[in-house]
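A single protein chain has been omitted; all remaining protein chains appear in their positions.
A, B and C are the chain letters, set down in written order, and residue numbers restart from 1 in every chain.
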Amino acid sequence: MALPDLSVDLGRGLVLANPVMTASGTCGFGEELARLFDLRRLGAVVIKGTTLRPRSGNPPPRVVETPAGMLNSIGLQNPGIDQVIAAKIPPLARYGVTVIVNIAGDSPAEYQELARRLDGVPGVAAIELNISCPNVDRGGMVIGTHPELAAETVGAARSVTSLPLIVKLSPNVTDIGIMAQAVVGAGADAVSLVNTFTGMAIDVERRRPILARGVGGLSGPAIRPLAVYQVWQVFRALGGGRGRPARVPIIGMGGIMNARDALEFILAGASAVAVGTATFVDPWTALEVVEGIEQYCRRHGVQAVRDLVGAAQEAAGAEVEQHDGEQGGEHDGE
Amino acid sequence: MALPDLSVDLGRGLVLANPVMTASGTCGFGEELARLFDLRRLGAVVIKGTTLRPRSGNPPPRVVETPAGMLNSIGLQNPGIDQVIAAKIPPLARYGVTVIVNIAGDSPAEYQELARRLDGVPGVAAIELNISCPNVDRGGMVIGTHPELAAETVGAARSVTSLPLIVKLSPNVTDIGIMAQAVVGAGADAVSLVNTFTGMAIDVERRRPILARGVGGLSGPAIRPLAVYQVWQVFRALGGGRGRPARVPIIGMGGIMNARDALEFILAGASAVAVGTATFVDPWTALEVVEGIEQYCRRHGVQAVRDLVGAAQEAAGAEVEQHDGEQGGEHDGE
Amino acid sequence: MNAETLVKAVGLVTRAERSGRGFFRLTLHAPEVARKVQPGQFVMVAVHPLVAAEAESLVARWDPLLRRPFSICRADANRGEIALMGETRGRGSALLAAALPGQRYSLLGPLGRPFRLERARRRLLLVGGGMGVAPLLFAGERFAASGHEVSVLFGYRTQSAVVGWEETAAWAAGRYLATEDGSAGEKGLVSDVLRRLLAERGKVDAILACGPPGMLAAVTGVAREARVHCLVSLERAMGCGFGVCLSCAVARPDGTYALVCTDGPVFAAEEVDLTV
Partner (left out) sequence: MNAETLVKAVGLVTRAERSGRGFFRLTLHAPEVARKVQPGQFVMVAVHPLVAAEAESLVARWDPLLRRPFSICRADANRGEIALMGETRGRGSALLAAALPGQRYSLLGPLGRPFRLERARRRLLLVGGGMGVAPLLFAGERFAASGHEVSVLFGYRTQSAVVGWEETAAWAAGRYLATEDGSAGEKGLVSDVLRRLLAERGKVDAILACGPPGMLAAVTGVAREARVHCLVSLERAMGCGFGVCLSCAVARPDGTYALVCTDGPVFAAEEVDLTV
C-alpha cells in the first residue's frame, strides 16, 4: 500500500503536510522544541498568543494541577507583536516551519491592527484569532461569547489581510455552533476549538483561590470528552454530515495526549488537530501523534487522512441524530 | 471546643443536620447504601430522577470512562412517580432519612404535575427540579439553557406545592449566573449545581461514538474546577460577596471525592454539597465527607460550617474581583 | 446483590503471575472476602495500588477513575486468600497486570448473585470461553466438592490463549478442550462441540456458561434446543458494581433492563435477551 496521504487543506492556500500542530501557548515560539526534533515534521507550529504591546504576564502562581488537567492563568506573557515579527518568526521561517501566529486583543480595532502588521510578513502562514479575551471597549463583554462582537472582530481582521484567518473559539458558551456560524459568516477560513474552559481551584487551608488571579483556564485530558463533543457540534452547525464536509475546516484540540485521542477529534469532524498540554508532559507528543495517525491509516487501509474527517458522524445512528438538534444537543440531563 | 455546628438551612423550613447529600442518580433510591451505613447520618438523600411515566432507560453501553471522569447516558431509568411515591419513599421516610425527590419532565406542565403529586407526600422533604431535559413542547429547546423557559417551569411547580423547591442548573451555558437569577426570581428556594457537562467519547477502532446514544453527561473529578467556578459565579450573581450571603442557598457538586473537595465548593459559596460519581468508587464517600468536614472545622476552630460559606470570596483580592464581571468572569483567554 | 456481605477490603498481593500474552493471575490476602465469597461472585478492584496509610489521603489518583469488576476464580478461607485472573484489555487491566507482591489493592465485594443450583441437578457441564473460565474454575471446584459431577468444556481462540485449563484436572469428571484453529484440543467453536456432546454423552442436569457475548448467545441457544437448564454469567461495563449507577443494563425478554451487578452476573438463560 502507498503511504497514506496525510496532507490537509485548511483553506485560502493553507495546505499542511499533516494534520498535527502545536497549540498556542504550549510551545512558546518553537525554540525549545526545535532543539528536540525537526519542527518541519509537524503540520504547523502555532506560536504563543501575541498582543500589540509586550506583556509581562500575571503574578505567580500561574498554574495548578487538577484531576487529569491543569488550570492556567499565564496572562499572555509575550514580547509584543513587533518583537515577535522581528525576532521570533524569522528563525522558524528560515528553517521552513509552517508558522501560525496566534493573536489576542482587547477590541476589534486591536485585532485589526495586529492582523495588519502580520500581513505580508515572510514566513507567516496564517493568523489564529484568539477571541476569548475580555473586551475592554465594550465594558468587559467577551468577544468569544457574543456572536456579533466575534463577527465584527473577524470582519475587522479580514479587511486588512489576505492571510488565512483561523478563529479560535471559546468553549464557555451555550452553543458553540452559533459562534462558529457567526465567525464563518464574517470571513473566517477555518475555526479552531477548544480554548480552555474557565475554572477555579481553591486552597482549602488558606481559604482562597490557588491562582493569583483566581480563575484560570482548564486544559488537558479532563476536557477531552467536552472538546470532542464541541467539535462534533460545530461540524454539524457548519453543515457537515454523512459524507458532507463542513463549510470550513475545523482544527480540534483539548486534551490530546496521543494519536488515539487525536483520531477522536478527526472522526468527530476535525480536519486537523493541535497538541497542547501534552507537550508539557512529553515534548515529543505532537511528533508521536503524526506517526500514530500514519500507522492508524496504514492499519485500516485509509488512503488519505481527510477520508476520516467526521467519519463517526456517518456511523452515528438515528439516536445521536435525534438527540443532537439545533440547540446544541443536550443529552437527557443526567 | 464544642462540636462544630454542621446544620444548614436551605430555606422554607428545610434544615439539614449537615451539609452533605447524595447526588441524584448516583444512589438509586437509597436501598443499596442503606445496607452499608445509616443514611440518617447524611444531610439528605436525593433520589434518582423521577418522571411521570416509568422509563426503562437507554440501551447499553450507558457509561464510558474518560480521564478522571465518566460519561453517562442512563436515560432516566425509573419506575415513574406513582411507584416512587408508593414503594420507594415510604421505607426511607419511615427510617427518618431526609428525602429529596429529583424530578424531570418534558414541559413546564409535566414538572407541575410531578410537583403536584409530590405535594403532601409524607417524608418528602423537598423537590429538586432537574431542568436539563429537552423540552418537547418547544421544539427541542432545553429548559436548562433558556432563562424564560426555566422560570416558567419553576413558576409552574411553585404554584402547586408548598414543599421547598431546589432547581438543579445545567452547566452547559454561557452564564450560569443568569440562569440562577431567573429561577430564583420565579420562586426557587435553593439552586443546585452542577449537573453533568455534555460530552462524547469515540471508539476510534469502530469509528463511532461509544455510548449507544452518542452523547453523554460528564461527571467526576475532571469537572471539579469547572463546577467550583460555576458555584463561585452563582454565589456572586445571587448577591453573595464579602460577608454577604447569596439570596438563596446553593448546593454545590461536581467531582467531589473527599472532604477537601467538598470544602472547595463551600468556600466558593455552597451552603451544602452533594456527592455523586464518588459513590460508585467508594459507597462510603458521602459519610466520610461529613466526618472530614467536621474534622476540618475542629482543626480550624470553625464553630459552624455556615461560617465557611463563600469564605474564599472574602479572601479573593481585587484581581479576582475585576476579572469576574457581570458577563461570567472570563479569564484572559489562554 | 448479597449486599449484607459487601465490604471494602484491602487485598495484599501474595503472588503475581504473568504470562507473555498479557494474562495475569493475582493471589490476594483478603480474609473477609475469602470467607464470604460464593462461586459466581465478583469484586470491584481499584486499579491503583494503595500507598502508605498515612499518605493515602494525600494521594488522589482519579485516572482511571472507576473500579474494575473481576470474578473470583479461587477462594481459600483458611489461608484468607482469593485469586483473580485476567487479561490485559485496556488501561485498568494493564495496570493490574503490573501488580507486584507486597502491593495492596482496595476491593469491594463480594458482589453479585452466585451460581445457585438445587442439589438434584447433579451432572453439571461448565462451558467457558477464553477468560470466561475464571468464575467457572471456582464454581467447578466447589460444586465438585459438594458432590456434583462436574465436567468442563473450555474453548479458546488458539493454543497460546489457553488459560485455567490445567487446574480443572483436580476436580473435573470429564474435560473437553476446543480451539478455533485446532492448535489445542478439538478444532471448533464451543457451541458446536457442546451440541455434539449433549447428543453423544446424554444427560446433563445443568450448564454453567461464561464467555464472550457471541459464544454465550450460541451456547444458550444449544441449551434451549436440548432443553438443558442453563445459567450464564454475564459481563457488562460497570460503573459501581452494587446497583446504584444503572450502567450495567442487560435486556430482558420483555424489553426492560436487568442489572448485571445486582440481578446477576449469574442469570438463568431465559431471564435475559442475549441477542440485543
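Definition applied: a residue touches a chain if its C-beta (ideal position, glycine included) is under 8 Å from a C-beta of that chain, and two chains touch if they have at least 3 such contacts.
What you see is a predicted model; the values in this text were computed from it and never measured.
Asker: Could you tell me which shown chains are touched by the chain that is not displayed?
Answerer: A, B, C
Asker: Which of C:63, C:81 or C:235 touches the chain that is not shown?
Answerer: Reading the full complex, the residue touching the unseen chain is C:63.
Asker: Among the options A:98, A:145, A:277 or A:313, which residue touches the chain absent from this view?
Answerer: A:277
Asker: What residues on subunit A make contact with the chain left out of this view?
Answerer: Those residues of subunit A that touch the unshown chain are 25-28, 31-33, 35-36, 48, 56-57, 59-65, 67-70, 72, 74, 77, 220-222, 257-258, 277, 279-284.
Asker: Touching the missing chain, which residues of subunit C?
Answerer: Residues 22, 49, 51-52, 54-55, 58-64, 88, 90-91, 94-95, 97-98, 100, 102-103 of subunit C touch the chain that is not shown.
Asker: Could you pull out which residues of subunit B are in touch with the chain that's been left out?
Answerer: 67-68, 221
Keep in mind that, in the parts below, only the chains that are shown with their structure count from here on.
Asker: Of all the chains, which has the CA centre nearest the overall CA centre?
Answerer: Of all chains shown, the one whose C-alpha centroid lies nearest the global centroid is B.
Asker: Can you compute the centre-to-centre distance for subunit A and subunit B, using the mean CA position of each chain? Integer Å is fine.
Answerer: Those two chain centres are 32 Å apart.
Asker: For subunit A versus subunit C, what separation do you get between their C-alpha means, in angstrom?
Answerer: Here the centre of subunit C sits 45 Å away from the centre of subunit A.
Asker: Find every residue in subunit B that makes contact with two or more other chains and list them.
Answerer: Where subunit B meets two or more other chains at a single residue, that happens at 25, 67-69, 72, 74, 220-222.
Asker: Counting only residues that touch at least two other chains, what does the list for subunit C look like?
Answerer: As it turns out, subunit C has residues touching two or more other chains at 60, 62-63.
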